[in-house]
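My questions all concern the structure below.
Every protein chain except one is present and positioned as in the full complex.
Per-chain numbering from 1; labels A, B and C assigned in written order.
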């Protein structure tokens, strides 16, 4: 019963097979491999964006930090939700790659920025005031850290605010596939058609070994991105092993099938929580993450039964009354099994 | 006939098999996987260094830049051979990670630093002079960019100079396996016993998909390294896929068998050059790279026969007299075949 | 009626005279001038700190950013009051000099950190969590941005919290003289005896042309500070012109006389506000700044009478009802005259 994170899962068989297949013989290095050509074509087709440029890196932190650095000056502000991964989980990679910068935490229910909240935060940064940081870039996370999903209309409402201030917009799509699978929106609708300039398009959490695509819908920053990637040490010599993953991931819609499976498992978890008189959902369950509070005694029982997951928003005190309600995050992945879900539902329903 | 670079080769079957094998089930992420435990033990055993700390990254540039940043202040000088990879081929990654810094290019025959040259360069940097960069760190490359190999005694002579100035020493071992296979020295003799503080221990060029170990013989910098790796975006979530490569690489001495094969192929190339009245070796051939000059007409013939390789030290003018001598670099790898060598030797000996 | 800022004032006659006097003849450059020797001795005497090292720069932003960079790693957090100058008014200089970093804004009434607030903020930063920023340094501002003053006991209570987490403490003392004049504490009591490690000791706002001393009570960081100052471009060649200001400033207690005058002027302003039925003080008036709300109509009248000052916490809408209460900040300096105070009091009391 693995619900700690989607990055605890392995790679999907199709991805592994592609890595095996690309291994034969020699290949040009540093991104000039034939598989990368196909990745480029597939991304452009998938996003209906024939001008887009696409680059591969191996981690989500690299994808985010490099993307932000290309769109924010060293003295710029990154406007982000207060729970954003770039603020809490990247050990300052954005500030490092930006060469300074400041992340402005913006509150918003259910892990989401609101147009009003975003507008207020940007407007609060004085214009033409040399003493302060300057307006830099807006970043959205979809699926959010709270497991909720922005619809294309919600994205468009936020990017419209950014446009009012002439700011570029980045989307952290570590779980982009889950957001697409959840909404049924097209990749284009969710991104450039909704005003997104650059996307960190995750593969790792959704069945790859380790690959993220950065999609630049406006190719003007392409060469800068290449230079930043190289000097960050993120250009792979045997690049075909990144390309092959992404190619197999996109080919025939595998990415959406994997994400769809993960989302379905989380929906089943949600159903189990709704069926439990003890459980209370914290956020709407939109994609592959469910957040719920449970009595401390129930947590103990679930863990004794073999369930892995993290408390939310943080680790509670080790001791406390049995009835104390504690929040937790439950993440499913392409690799979650129905057995796991069933076992969890059973443990959740079992008498204490 | 692939002699362009050892990074044009794929991954060895044992490495791929290990990646497959580690895929099953879920695993803790971010370096806490069980395979990493075994890697740590194997590295300590291989280097006879029970205190050493070891971290994995996916590229040689990351390994070098992170290692140097841990051992050089932002205002420090990196003393390096004038042909060093850190100076020419990393797009400023060392300066980026160091946060400033300056690379001092030091001349030396056959791609090697000499103790005299190193001493003079360090001594030239004034001590206690606030107006200039400060003495920072020494970096050696073994195998060198010229394909030559430092013996442990040569390494020790250089680190002794560094010690005289109390400077730490980094070894760029992108082809460390080839150096060990070439000299028969033990990994310990070549590194910490010879005064090396930190090693970039390459796997990628020698049969892995993409993994490099950073070995800190003095563990004092371990936590700093972890933080620098994370904020550089180089900590893998599905870290087991790095660990598995390195584990299989070290297990049973695979790394040395692969490097031994590559070296043997280069020795066969060397023999072919020596047998040719046209060829002239540029540097002593010590490991898996041979450098030779040939008449322009011979280059044309070799390339027409399907040989891939780079000119050295750079691309010549496209046109020139047939007899003009042009240098080139020929790199072999674990994946080079005897057929390739034979075909090359034949093309080299064929009448023009 | 100049109450916009103490940096709108000129230099005190004694300071100017010292600059004139030091001009004669040639002098060693870059901080080796004889006047700097005397400054060092005077600072050590003034602070009863014979081991302290002291360096001069020309701006408060430089003093703060260099001090913080010496005490915070590039991945560290600067714990500061939410209104701190380092957060709002230095265009990212701290992040630039630190080489990344993050400023954590901590709320606190009257511009002051509380031990509880500080402790909670530090404790919230997880220890040994490689994914996040690390605990770095604590910075206090005295006089605060709200014009209030920490007593030595309050400082000690805050540094005790920092000590519990083994964090160093910086004091931004752009108005340190006003804090000392206000409390009657000795410089030692307010700094190292209360647990402060490094002080930005301001001269500019209090009668100098442009000079700030950085006092390192623990000299271990001295050489690093010198290097950071130089590579920041803050080491003056004709350094005597900085030294002479600071020497005259400290000599015979001029700094305290000037600050005492400024504080007295602000006390007179406070009295005027207290005498007015319209005015309401926002924060306790401790030093040379008074904050008060007044009806919009009164602001108009004051400005029409020639009073210069800034609204607080920010510029209000240009239009609004006469009775609308708007906050403002009134800063006095050594150069404020009794005439100005009288004229202001009169304008405040005049019928609208």
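Just a few scattered comments:
To be clear about the criterion, a residue touches a chain if its C-beta (ideal position, glycine included) is under 8 Å from a C-beta of that chain, and two chains touch if they have at least 3 such contacts.
In this text, all values refer to a predicted model and were calculated from it rather than measured experimentally.
Among C:231, C:265, C:285 or C:299, only C:231 touches the chain left out of the display.
Of the candidate positions A:235, A:248, A:287 or A:348, contact with the unshown chain belongs to A:235. Interface note for the absent chain: among B:19, B:49, B:62 or B:91, the touching residue is B:91. Although one chain is not drawn, the whole complex shows that of B:133, B:170, B:205 or B:329 it is B:133 that touches it.
Seen across the whole complex, the unshown chain contacts subunit A at 30, 73-75, 99-100, 130-131, 134, 224, 226-228, 230-231, 235.
Although one chain is not displayed, subunit B still touches it through residues 74-75, 88-92, 95-96, 99-103, 130-133. In the full complex, subunit C contacts the hidden chain through residues 2, 4-5, 7-11, 16, 19-20, 22-29, 57-63, 65-66, 90-93, 96-97, 204-205, 209-210, 227, 230-238, 240-241, 308, 335.
Criterion: only the chains that are shown with their structure count from here on.
Each chain's centre was taken as the mean of its CA atoms, and the one lying most distant from subunit C is B. When chain centres are taken as C-alpha averages, the shortest distance to the whole-protein C-alpha average belongs to A. Between the Cα centres of subunit B and subunit C there is a gap of 52 Å. Look at where the CA atoms of subunit A average out and do the same for subunit B: the two points lie 35 Å apart. Taken residue by residue, subunit B touches two or more other chains at 227, 230-231, 235, whereas all remaining positions touch fewer.
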